[in-house]
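The complex appears here without one of its protein chains, the remainder shown in place.
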Amino acid sequence: MTNDDSPTRIPSGIDLHAIGPYGDTLGDGIVQVSFSLPIPASPEAREAARRLAVQMGLNEPQIYREADLGYGFSFWIVYGKCRHHVDVTRIVVPKITSAALSFEEINALVLDNAGRRLRIVGACTGTDAHTVGIDAILNMKGFAGEYGLERYPAFEVFNLGSQVTNGTLLAKVRETGADAVLVSQVVTQKDVHLSNLAEWVDMVEADGLRQGLLLLCGGPRITHEVALELGFDAGFGAGTTPRQVAAWLAQEWVRRKK
Amino acid sequence: MTNDDSPTRIPSGIDLHAIGPYGDTLGDGIVQVSFSLPIPASPEAREAARRLAVQMGLNEPQIYREADLGYGFSFWIVYGKCRHHVDVTRIVVPKITSAALSFEEINALVLDNAGRRLRIVGACTGTDAHTVGIDAILNMKGFAGEYGLERYPAFEVFNLGSQVTNGTLLAKVRETGADAVLVSQVVTQKDVHLSNLAEWVDMVEADGLRQGLLLLCGGPRITHEVALELGFDAGFGAGTTPRQVAAWLAQEWVRRKK
Amino acid sequence: MERKLDLDPAAIQRCRHAAGAIADEVLGFAAERTTVSIERAVLRWMGVEGGDTDCIPLVNRVVDAAGVAGLLDRGVALPFAEAVRASGLPPTDAARAIAEGRLPLRAPDAEFESAARDMARTLSAIGADRVRRTNRTRQRFLERLGEGSRPLLYVIVASGNIHEDTVQAKVCAKAGAQVVAVIRSTAQSLLDYIPEGATTEGYGGTYATQANFRIMRAALDDASEDVGCYVRQCNYASGLCMPEMATLGALERLDVMLNDALYGILFRDINMQRTLTDQAFSRRVSAAAGLIINTGEDNYLTTADAFDAAHTVLASEFINEQIALRCGLKPAQLGLGHAMQMNPWREDMFLYEVAQARMAREIFPDCPLKYMPPTKYMTGDIFLGHVQDALFSLASVMTGQGIHLLGMMTEAMHTPHIHDRTLALESTRMIATAARHLEDEIEFKPGGLIQTRARVVLGGAVGLLEQVRDEGLFGALAHGRFADIRRAPDGGRGLDGVVVKATGYWNPVEDSLDTLLAERDAEVVR
Partner (left out) sequence: MERKLDLDPAAIQRCRHAAGAIADEVLGFAAERTTVSIERAVLRWMGVEGGDTDCIPLVNRVVDAAGVAGLLDRGVALPFAEAVRASGLPPTDAARAIAEGRLPLRAPDAEFESAARDMARTLSAIGADRVRRTNRTRQRFLERLGEGSRPLLYVIVASGNIHEDTVQAKVCAKAGAQVVAVIRSTAQSLLDYIPEGATTEGYGGTYATQANFRIMRAALDDASEDVGCYVRQCNYASGLCMPEMATLGALERLDVMLNDALYGILFRDINMQRTLTDQAFSRRVSAAAGLIINTGEDNYLTTADAFDAAHTVLASEFINEQIALRCGLKPAQLGLGHAMQMNPWREDMFLYEVAQARMAREIFPDCPLKYMPPTKYMTGDIFLGHVQDALFSLASVMTGQGIHLLGMMTEAMHTPHIHDRTLALESTRMIATAARHLEDEIEFKPGGLIQTRARVVLGGAVGLLEQVRDEGLFGALAHGRFADIRRAPDGGRGLDGVVVKATGYWNPVEDSLDTLLAERDAEVVR
């Protein structure tokens, strides 16, 4: 962990080499856990819940709620003191490093360097019908008080909407000669998003289009890290604003051009 | 775990040798965890939270909420798939085994066997001022619609109230020639209750009064198991009704007399 | 219904008028058409079950055959009845024989025409009988066990596996649920067939199949006995198979089905001609089967802003109401939808929400109303989310809602875990108990924020409905008047399944439905 946060922000007495949970006293390690078990509530089930907590590394587990859910299930709320620690100094997380630019700066950066608008294709792919997220990034209206990419003179946007197959998307990329493709994935059950995203990257590569194309994905369960692993150039999670995406696109496109 | 629960209560397909958490599919192992860390929220802190979850034995941890609490603290809500299992068939929990008796049965049992009322001394000891629990067991009025021990012809009750020192209590035991002592402990911070209860048992033993005296303790964080470990004869937790205590006292006294 | 909002009756009247005109337009359009799914529903009603060796439903095979044979615009019933008559096979076997090419599907020769019609009427009457029996069974359950107190507490199960679903449904019943809905697998609405058999692999939900309906029904009947309260089953009469779903619901004793005039068009990009035609038929089936329908206005607020678009919800409720009444549904069967989707950090949002919820009650006093919980502003913070849901429960109790969908603290994360529902039910039951008579007790300040808000929203609905009436519903959809979404009359999925009826189109199930509805109305009068 880099300490570029103002140092006063790290509470005094903290050892970054061994960070553990904090309840009300440094080092107490307190965590809260809840789960159901597929056995009815009973003193034995209570003991089973306790042992599970111990296996999770919780010292002195306290069971605060036990509930018989009926039909052979029980629910447990447990608190305990976690034995585990993390060496935060060893953590390195890939981060999106583009600078925050204003609407005007972004447009200037693109138009000055490219001399034309960047072509952006966006879609919510597979069986996923959740368009609100990709629309928030692309539509005029935008999100959280910021304009969407359509409003930027620097971008020409093709928003294909929902339930777009990877094939349709690829065709559109060819047709438009896109500079960047934005894929949204919201439904993550059984990891459908992972297989669908991986397929997309494979198809782009198989088609020889990968070079020169910026691949982005986003959605509430997407992280930049996962996106890189899947072969994308960037990933954007919950709460992303259009300007963050626009700034990244502009800077990354210019960086690659050089 | 004994299977004296109606077997239909154990969901089908359950392997009692390896019970783990259940979210919505047998074997998914899902648990919910929350905790604070003494570092500000940041991608690194997020990774630290994730690693802690992994150390706790959670596969595929998902961070659903991250909050910067300010002044160098952060809060995390994580879900994951717990790797651990418990062999429920191996669990043996000491339990209070006295039968449930009615008000009349309890009185009859005591009066027929002892030919007199049992003398019961009760107190909330140490610095603990929480009398509601012990009063619920002892006072006429009782608890949850059941009479307290004072109402039983079988018992003579001396309720010393709150913040009673172990010394005062011992004196009262001598003075009354008590058959049983009921100690309540509600405040458990820094385990004050454990040291206070242990001291009480020691004092009783040092004074040679242990023999022939039934020692009970109770309170919301007391379990029968802990009570036995501390040298008591029984422990009663949250939700205890006076009749449960009365029934145990009657049966245990008679059992010992024989 | 006590009038707490001082709403203008003339404005309500104008809304009903405009919505009535819209409904007439839609139903007039639908009356001239049939669809592949309506025809498949007819076959299901007549007793065709099961699939071929590739698990393609026999009803699809037969209707496809009818399409190939150019028979659809006169209805599949008569050719199919002729095949049954000619072969002497039971309906399912006849359908299989047709699918396998062993039995021809064609219009009866003139000499058999009348016998074929009789056969069609007989098969249809058998279906009607089954529906009658189903209704009676439900009635007896309700008389014996009751339905519990209102609002009906409604939860979803969605494990993807019907067997896990039943376990979870029972656990819900134990915790006080009165309606259990099985959410369908993602995008099932886009399938132009209903999968077959008991299924254990769904995404974000469990496939709706006839077998799954039965399995869940049996589980809920067990649970009903255990808890001493009839627990209703809910599923979707929605998507490309809307009429068939309604028919299966009627046959397998579902009690509640989601069914909305516009949902499929707006949110699934199903063609509007298709869905509106399907709509008319399926609502009549629901009416005859005593199903409660839940409309889907709540969905609008997932894309549009709940504060700005409140009047679109009300407008759509009027349209759904007018279409439904014309299809024979009684107000007590109309779970008109709405949802608490306002930004909880917006000042006075709770007041606006109460205004909206109460307004719906006063305008549709005899409809149960289906009130949906916050989802849009749920964040994955289970603790704050649980409180958002608590506010929702209170708004529901305070305004006398009929069907209360339980909010889940794990919304925005995953479909509910087994205890999520128990915790939600516990919280809602506590609130409903602690605030039991709050609705009776409070009045709203005359001309205050709440009354004013209700009046503004009603005014907005008048404007929108009259605009839609003038543009025509199809035009309005093309202009994106609902949920900020534009749809073209010829766009979307399923248009190829719409068939303009030829003269001579005949559907005996329509006649059965008339009979059932007439019986019901006679019953009511008696």
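First chain written, first letter: the chains are A, B and C, and each begins at residue 1.
The rule we apply is simple: contacts are C-beta pairs under 8 Å (C-beta built on N, C-alpha and C of every residue); 3 or more make two chains touch, one makes a residue touch a chain.
All figures in this text were calculated on a predicted structure; none of them were measured in a lab.
Asker: Given the contact definition stated above, which residue among B:A108, B:V192, B:L213 or B:L230 touches the chain not shown here?
Answerer: Of the listed residues, the one touching the omitted chain is B:V192.
Asker: In the complete assembly, which of A:L26, A:L160 or A:L230 touches the absent chain?
Answerer: Once the missing chain is taken into account, the touching residue is A:L26.
Asker: Pick from C:L254, C:L276 or C:I431: which residue touches the chain that isn't shown?
Answerer: C:I431
Asker: Return the single residue from C:L391, C:A412, C:L465 or C:V499 that touches the missing chain.
Answerer: With C:L391, C:A412, C:L465 or C:V499 as choices, the missing chain is touched by C:L391.
Asker: Tell me, which residues in subunit C touch the chain that this view leaves out?
Answerer: Touching the missing chain: residues 344-351, 382-384, 386-388, 390-391, 394, 409, 423, 426-427, 430-431, 433-438, 440-445, 448-450.
Asker: Touching the absent chain: which residues on subunit A qualify?
Answerer: Residues 11, 22-26, 30, 32, 62, 64-65, 67, 77, 79 of subunit A touch the chain that is not shown.
Asker: For subunit B, enumerate the residues touching the unshown chain of the complex.
Answerer: Per the touch rule, subunit B residues meeting the hidden chain are 34, 36, 67, 69-71, 73, 75, 127-129, 131-132, 161-163, 187, 189-190, 192, 220, 238.
Here is the rule we go by: only the chains that are shown with their structure count from here on.
Asker: Taking CA centroids for every chain, report which one is farthest away from subunit A.
Answerer: Of all the other chains, the one whose centre lies farthest from subunit A is B.
Asker: So which one's got more C-beta contacts, A-C or B-C?
Answerer: Here the pair linked by more C-beta pairs in contact is A-C.
Asker: Between subunit A and subunit B, what's the gap in Å when you average each chain's C-alpha atoms?
Answerer: 43
Asker: Taking each chain's centre as its mean C-alpha position, how far apart are subunit A and subunit C in Å?
Answerer: Centre separation, subunit A to subunit C: 35 Å.
Asker: Rounded to a whole Å, what is the gap between the Cα centroids of subunit B and subunit C?
Answerer: 50
Asker: What positions in subunit C touch 2 or more of the other chains?
Answerer: Those would be 160, 167, 380, 412, 414-415, 417-418.
Asker: Hey, what residues on subunit B touch two or more of the other chains?
Answerer: 11, 22-23, 26, 30, 32, 62
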